[in-house]
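Pasting a structure below so you can have a look.
Removed: one protein chain of the complex. Kept in place: all other protein chains.
Right after this comes subunit A.
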């Protein structure tokens, strides 16, 4: 058989493989960067190597799970600019659910189990108590709630401004500030990342909770911010729907 006919059949699988390899390379190099950086400096803002790696793994876990769940957000713009969002609105299912979680990313699904293993492994090296582990699990769920709120807000902004690609990438860039504990950032950026764009609450606080570095008040505040952000994003979504013009349809 001519290779010209075989290649397109393989192409889909190759695209999958290319993206998977790309994600693994990025993960390994950033992890390697933190590893060798801390080997050279011993501490980063007072955290040792295992702690710094744990912050990075927590960032990667929340980022990967939210990428897996909310990949459809990246495909939302064509619906809006073509007006075909009308068809989604007409269907007897939640349009928000459809555009938020309508297309999971299978590549990220593959990377989640080894990532959970690494989180478990490096987490156990920090010798956490049962209570701190429970705080960590709950705060990671809260972090995912915050990620959900961000993605809903991005969708709502997409309806109003017709711009989504860069907005979601800016969200991801800001989120990537959480690769390192937010303690490394100076004020006012640290305050912004803790309360206004709560990347700190999403990534740094769960990791610090496992290390026993967050008091109950801080944990309660994280849950409060998670709840407020979710409610606010849902309200913003409902407001944005009233501004949808069904242009081009």
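Operating definition for what follows: contacts are C-beta pairs under 8 Å (C-beta built on N, C-alpha and C of every residue); 3 or more make two chains touch, one makes a residue touch a chain; residues count from 1.
The working rule: contacts and distances are computed from a predicted model.
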The chain not rendered here carries, per UniProt and among "Monovalent cation/H+ antiporter subunit E", "Imidazole glycerol phosphate synthase subunit HisF", "ABC transporter permease protein" or "Biotin carboxyl carrier protein of acetyl-CoA carboxylase", the name "ABC transporter permease protein"
Sole touch to the unshown chain from A:15, A:50 or A:94: residue A:15
By the document's definition of touch, the residue of A:54, A:150, A:185 or A:236 touching the omitted chain is A:185
Subunit A residues touching the chain left out here are 4, 7-8, 10-12, 14-16, 18-19, 21-22, 25-26, 29, 32-33, 36-37, 40-41, 44-45, 161, 163, 165-167, 169-170, 173-174, 176-177, 179-180, 184-186, 189
